[in-house]
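Of the protein chains in this complex, one is absent; all others appear in place.
Just so it is clear, A and B label the chains in written order, and each chain counts residues from 1 on its own.
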Amino acid sequence: MRRRTVWILLACIAAVEILSFFFMLTGKTDGSQDTVLVNKALQSVQRDWAAIESHEDQTGLDYVVLDLEGTVLFKTRPGLRESLNEAVMYRDTILDIQADGTVVGKLILYNDSVQAFRAWKQGIMLILAAAVCVQYAVCAGYLVYVDRIVIKPFHRLEGFAERVAGGDLDVPLEMDRQNLFGPFTESFDIMRSELKRARQAEARANGEKKELVAKLSHDIRTPVASIKAVAEVGAALTDNERVREDHMRIIRKADQIDALITDLFTATLEELQQLPVTPQDIESGEIGDLLRNADYLQRAKIPPVPACILYADRLRLQQVFDNIFNNSYKYADTEIEVMVYREEGCLAVSIEDYGGGVSEGEVPFLKEKFRRGGQAEHVEGAGLGLYISDHFMREMKGGLDVRNGAHGLRVTVLIGQSGKGF
Amino acid sequence: MKNILLKTDHLSKSFSSGGTLQHVLKNIDLELYQGDYTVIMGASGAGKSTLLYALSGMDTPSLGTITFGDRVISELDQDGLAVFRRRHCGFVFQQIYLIDGMSVMDNVLAAGLLVNKDKRALLARARDLFAAVDISGETQKKFPTQISGGEAQRVGIVRALINDPEILFADEPTGALNSKTGLDVLDTLTRFNEQGQSVVMVTHDMRSARRGNRILYLKDGSILGECDLGRYEHGDRARHEKLSAFLGEMGW
Partner (left out) sequence: MGTGRGMRSCPLSSGKWGGEMRKGSILIRSNLHKAKGQAAAIVILILLAALMLDLWLMLSMDYKKNFDRYHEKLNEGHVTLAVDDDSARMRGSLREIFGEDEDIEGYSMDPAMHMVGLFGYNDGEINSELILLEKQTALSRSVGKIEIVEDSGIESGIYMPMLYKSEDIAVGKTIQVSVGSHKISYKVCGFFNSIMAGSHNCSMCALILTEDKYRELEETGYASRSILCSVRLKDKNESEDQEAMLEETISSRYPDIRTASNSYALVYQSRYISQMVCAGIVSAMAFFILLIALVVIVSNINDYIQENMKDLGALKAIGYTGQQLIGPLLIQFVGLSLLAAVAGIGLSYCLFPYVNTMMISQTGIPYAVHFLPLPMFITLAVLAGTVMLAVWVSARKIKKIEPITALRQGVHTHDPKRDHIPLEKTKVSLHMALALKTTLSGIKHNVTIGVTMLVLSLVVVFLGVMVENVIADMGPFLRLIVGEIADSCINVQPGIEEDFLREVHADPRVEKVYLYSSAEVRHVDGVGLVATMCDDFSRVNNKSVVFEGRFPEFDNEVALAAKYARENDLEIGMEMTMTAGGKKADYIITGFTQISNNLGKDCLLTRAGYERLSEMRDTSYYLDLADGSDIDAFNAQIKERFGDQVNTTINVDATVEGAGAVYVSLMIMIVGGILVLSVLVITFVLYLLVRTLLGSKKRDHGILKALGFTTGQLILQTALSFMPAITCSTIAGLTLCSFIINPLIAVFLRSIGIVKSTFVVPVGLIAGAGAGLIVMAFGIACLLSLRVRKIAPRGLLTGE
């Protein structure tokens, strides 16, 4: 990268030099005169001829005015060539001065091309010198740069090989990426990272193998089931005791295989219950919605719910609330008071109506199967509601508390807060 | 009784992924005390880092409150949190997160100048801290890609401490380092803690956890257990066994 910069720089300088020489050579070096100025000088002299003493130069040129006898009538400054012969010697320009169509005198224009040439030469020398200096500086700069970027890093590199050979891969190869050895040092890094990657790949392959086994075990069950079915048909159809015995053996072995696979496969799975309760984390804000859903007659004013994360099964919890509100509608048919508060790792939802409650003796049995309270005689029902609700709440690691409150039956649903060691 | 620095009430954090809400932190009630070296442990995915970032105002909780002094920071908006972070919190990340485009010194000053306008005092503090973590003046001029991981993490600590924060939060500070350089970093943290700096560190590495005087074990987004180890002493066998027992109990 840096090398290219230097080359470009040198090329630029060379181009500048060539260009400046080109301009110096092709520029105004032919010594031509400004004819417009000369014309002005001549014309103004002609105009002022009658009173040449009062003539003033307006052109900035150096010239001398002679009459036909060679007498100097006007000169712009001393030191000019004042005779025709001298003028010819130094290549001065000589023009005729005319008045009324006849030649009345001569105008000698001073030729300063020698000085111009000298100035031009100096200019060239100056440019040359400057260019050489710049080039020298660039070269010197580059040498210093090469020393810094190649020689010095090389000295530093010497120790590396030994350490790497000794297996110490932790020592960082502190090299400037800019220098020539950058790629070299980098390849060490690559070596190390490649080793690491190989190890990771191995671990992944092991995992995949396990997964494959699990998958296969599942796949085996289907053929085993077919084998078993065929054997059963065979056992049923045959009259030969020996053959039946063989079939039975196949069936037993198939069952064994199936059991083994089931063991293998469902070792961690719990048996499914008839009413599975699958609690999960839900935000306490949802409780409000559940309560509102349950209270379809809008007997209760649902208070704000303190924010926390609960461990509950949304569907079952809804059923619990439905049950409680329905009971209240059925047995009490009054306004309902709902309170929600946090309590010792739980969120308590306490629902109380104004129906006066049940007799104190009935309270302990309310949650039991097929138990119905005294008021229930005239109302249809199976007496299962609170039993099931209690079961649900226990499945959710919460609880259900039923007791007589100040105004009526008070059912408190305790929902476990997530992560609160229950 | 220790001074309470930070207090959470039913702190919860949920992310929605693929349409379903995932609750990473659940009902965490926690108090952090001044001068403590609190270590949050747990299996990966237990929500350690989420907790750390929520505590430090890097992220807002979904539910619950966080109180710092008498300010409820969980109610601040993003910019308010940014100002809170720059004044009161220092961060050390697992991936270190130095800005590659700035020199080591500038990485530190960029954080410092946000709070401290007195550049001379700031520079002095930066130099002191660099000296404390053994970063030479030459290294201070280097860029993060030019220094080793251990050095970078120590620079990270300096950056975290430049504004003299009330709490230093460290998220697996040794996670990306090898054992030797990791040890240096742990020693550095311990040293600052001994000087009174409150530290909260997340780790799943026993060797790092040992440094703390208070170990919290997080599981499935909740604090499962807590263990008070007392001040760290090098080579304290009993302390180590206590920690091992605690972790065993937690199912580590």
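Criterion: contacts are C-beta pairs under 8 Å (C-beta built on N, C-alpha and C of every residue); 3 or more make two chains touch, one makes a residue touch a chain.
Note that the structure is predicted; figures quoted are calculated from it, not measured.
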{"item": "Candidate in contact with the missing chain, chosen from B:Lys2, B:Arg87 or B:Arg207", "value": "B:Arg87"}
{"item": "Listed residues A:Val36, A:Ala50 or A:Ala201, member touching the removed chain", "value": "A:Val36"}
{"item": "Touch list for subunit A against the chain that is not drawn", "value": "32, 34-36, 39-40, 43, 177-178, 183, 186-187, 189-190"}
{"item": "Subunit B, residues in touch with the chain not shown (by the definition above)", "value": "24, 44-45, 47-50, 53, 58-59, 78-79, 82-87, 89, 91, 93-95, 97-103, 105-106, 109-111, 113-115, 123, 141, 143, 145, 159, 171-172, 175"}
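As a convention for this text, only the chains that are shown with their structure count from here on.
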{"item": "Distance from the mean Cα position of subunit B to that of subunit A, given in whole angstrom", "value": "24"}
{"item": "Touching residues on subunit A, where the partner in the complex is subunit B", "value": "170, 172, 174, 176, 281, 283-284, 306-309, 342, 417-421"}
{"item": "Residues of subunit B touching subunit A in the complex", "value": "10, 12, 14, 21, 23, 26-28, 62-64, 146, 148, 178, 180, 219-224"}
